[in-house]
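Just one protein chain is left out here, and the rest sit where they should.
This part shows chain A:
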């Protein structure tokens, strides 16, 4: 089993050291950091308008400004819920590898990663429970295991990276959006700052792990891996179109509404924007042969 240790390069160790030091320098207490008002105003958008899943379609017109504001509230709760579940799943994977054979070199950074992700999960859950009185359930059970350990290691960290990169698109936009409430901007800003370290680490790790696969696997298997990760990207995009959210926003035919949005070509440019950076990374590193995503 190659895992990470047998493939590390000087560059990887240098980056790990730098990111670890940065984690220590930037350390903060999330439990004291946030200002949580009792409630957030219902007459404001809770998400940047162009991040709302109906934006740019006829359905946005049908909902009108007040319907879109309500949708933005529940979609923001969905976004933070996706973060809670995404972090819970990635923590499980990282904890099962820390200090295990093959993962000694990154284990020190894993400690920072686990600590920071645990804190992110707390503030996202806190937001959901305070202002939405709920965390949306995650629906994707783990149904099968990958037989090849090296492939599984690669896919785990590739999924973590893709998840973090997509989330970061939303975080960055909302941290800069002056029309949003300061608490919403703060949550997104702080997460964006920490995630920039995690994304830098993830890109190095994913490149390193892919190198070992490229040397060992045939082209057909590598393209299979590409196909899986592309489907993962589409799955992640679709999780932003949540029928339970549409129901909470008062939309009667929530599944029909979702179907119309997924079928609306005017949504594609907004979706592409959310995955632009990870797609370009995956093409540049040769993990993807092209940037074409499968249609639903």
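By our rule, a residue touches a chain if its C-beta (ideal position, glycine included) is under 8 Å from a C-beta of that chain, and two chains touch if they have at least 3 such contacts; residues count from 1.
The definition used in the following text is that contacts and distances are computed from a predicted model.
Of the names listed as "Polysulfide reductase NrfD", "Acyl carrier protein", "3-hydroxybutyryl-CoA dehydrogenase" or "Transporter substrate-binding domain-containing protein", the one that matches the UniProt record for the absent chain is "Acyl carrier protein". When the missing chain is restored to the complex, the residue among A:13, A:33, A:100 or A:255 that touches it is A:255. Within the set A:99, A:214, A:231 or A:273, the residue that contacts the chain not displayed is A:231. Of the listed residues A:103, A:122, A:244 or A:270, the one in contact with the hidden chain in the full complex is A:244.
Considering the whole complex, the residue from A:35, A:140 or A:220 that touches the absent chain is A:140. Within the complete assembly, residues 136-144, 228, 231-232, 234-235, 238-239, 243-244, 255-256, 258-259, 296 of chain A touch the chain that is not shown.
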